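I have a structure I would like to understand better, so I am pasting it below and will then ask my questions one at a time.
One protein chain omitted, others in place.
Our next item is subunit A:
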Amino acid sequence: MTAPTHDPLTLSLSVNGETHDVRVPARKLLSDVLRDDLGLTGTHVGCEHGVCGACTVLIDGRPARACLTFAAQMEGHEVTTVEATGRPDALSALQQALHEEHGLQCGFCTPGIVVTFEHYLRENPDPTAEEVRDVLSGNLCRCTGYQNIVAAVLKAAARMRGEAA
């Protein structure tokens, strides 16, 4: 068996609107580069086989699994992580609704859910509960039983449409 190539590549990555130059091995996952090399630890790694959804980021505005993507594939693309969505003292409408509706417990799956629905609600401003459940099925949550997450997404959607909720 031949040893894999470890020679690092120099990559220019556009993440959350900023350009970062990193030197990483070609095989290094986007999730690991975001976390280890860029310090963006909000992207969580839950399974490394694309099932749990905790590592969901936006690639060119569309949700994708950072654990199934090599950082080296991301040159020329725009990556958006949870850190671009609100801060603890300035939550987005969706984050605020998750807080109010108790839509998270351990919080490990939450960044992936936030990223997924920030995108979804932009394209689908008025979803039904069933549609929210369908989309949410791409993100595993072991704590909540999902009911409060669905309520939070619907509440955020209503607020984003300008309705009282």
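One rule holds in what follows: a residue touches a chain if its C-beta (ideal position, glycine included) is under 8 Å from a C-beta of that chain, and two chains touch if they have at least 3 such contacts; residues count from 1.
The rule is short, and it goes like this: contacts and distances are computed from a predicted model.
The chain not displayed here is annotated in its UniProt record as "Xanthine dehydrogenase", chosen from "Xanthine dehydrogenase", "Carbohydrate ABC transporter membrane protein 1, CUT1 family", "Protein SCO1/2" or "Hydrogenase". Considering the full assembly, A:147 is the residue among A:12, A:128 or A:147 that touches the omitted chain. By the touch rule set out above, subunit A reaches the unshown chain at residues 1, 3-4, 6, 25, 27-28, 35, 39-49, 51-52, 54, 81-83, 85-89, 91, 95, 98-100, 102, 104-111, 114, 132-134, 136-137, 140-150.
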